[in-house]
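I have a structure I would like to understand better, so I am pasting it below and will then ask my questions one at a time.
All protein chains but one are shown in place.
Coming up: chain A.
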Amino acid sequence: MLSRVAESMFWMSRYIERAENTARFLDVNFHLLLDLNQITQVDNRRYWEALIMATSDEARYNKLYDRYTADTVTDFLVFNRNNPNSILSCINLARENARSIIESISSEMWEQINDLHHFLLRATPQQVKGDPYNFYKVIKTGSQTFQGITDCTMSRSEAWNFVQAGKYVERADNTSRILDVKYHMLRPRSGERYESVDIIQWMAVLKSCSALEAFRKVHSAKIEPDIILHFLMLDREFPRSLYFSIVALEQALWRISGSSRRNYTNNADRLIGKMEAEMAYTTLGDIHERDLHRFLEDVQFNLARVGDQIHQIYFAYHVPISSDDELEPALPFTGLSGGRAQWSQAQQQQQQ
């Protein structure tokens, strides 16, 4: 398939997943604060700041706002067009990517993404404030419907595998970020015991990953940080755990290239295989020994490297550089919004 089409498949999928994750943790935060309303204000800065930290967007945020409140953070994460990671921007970018490959996706997929886009164009801050539950539900359900439609209407072709790769790379990244931030907020200081407030917060972490019910089925009522961390990082069956996402990403990439265990054919496959192998044999004890924060940072860094290699191998328009030393650490690629399309926008419009 065309490299550009593969790239747009990948990013369409990532942006939808990203919008869903943002909606999920905003929703949970609101509920958390309502649960805690005896103890703290809905505008408690600490809780809203954490959301910005989770997205690593502090610098951009601070340029636009001078405080952290429910309204400003919601505006930044839902509506702000200057934030490429706001729900509005994500859905818009997902749709622009979809539009550029409209002939390669099913019309049902297109209609679904289009619906979500039109819903967001009509949405107002008042609406979110008045009824956050229903607003975020539409976003979450919209994304999940899109993923369901994709599963039902798309052949299990190379294109589908790029959609899967995009979804799971994004999901793994998001889960690791939520854990990272919450862990910092909730880490017991030495000698302290968990209190009921903490338990509510740890439940909120699970809810951010839509994991509370799945967790209870496995671990009944034991809301203990380590068990939760284990569940969200290392569980093999829960579809939003870090390990599950990494395995799914690995399989999608292997189906594209034909790699298999111990027999990788390119650098992306090698890097993801290495991540999977490490995770498969890691215990929570290992993670604590290494420090959870550093462990999660490594996960995020390695995911970025995999993303970078996917770009080099399948999307970039030059011969891939496969030497490990020359890798750039960041991943500035965003599929369609990568800039090139915009440079040529004026010219496209001059054509008949």
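In the analysis below, a residue touches a chain if its C-beta (ideal position, glycine included) is under 8 Å from a C-beta of that chain, and two chains touch if they have at least 3 such contacts; residues count from 1.
Keep in mind that, in the parts below, contacts and distances are computed from a predicted model.
S.K.: Assuming one chain is omitted from the figure, identify its UniProt name from "Spore germination protein", "Circularly permuted type 2 ATP-grasp protein", "Putative ABC transporter permease protein" or "Acyl-CoA reductase-like NAD-dependent aldehyde dehydrogenase".
M.R.: "Circularly permuted type 2 ATP-grasp protein"
S.K.: Who touches the missing chain here, A:13, A:100 or A:241?
M.R.: Of these options, the touching residue for the absent chain is A:100.
S.K.: Which of these touches the unseen chain: A:40, A:114 or A:210?
M.R.: A:114
S.K.: Among A:1, A:138 or A:186, single out the residue that touches the unshown chain.
M.R.: A:1
S.K.: For chain A, enumerate the residues touching the unshown chain of the complex.
M.R.: Residues 1-4, 6, 96, 99-100, 102-103, 107, 110-111, 114, 121, 158, 256, 314, 317, 336, 340-341, 343-345, 347-352 of chain A touch the chain that is not shown.
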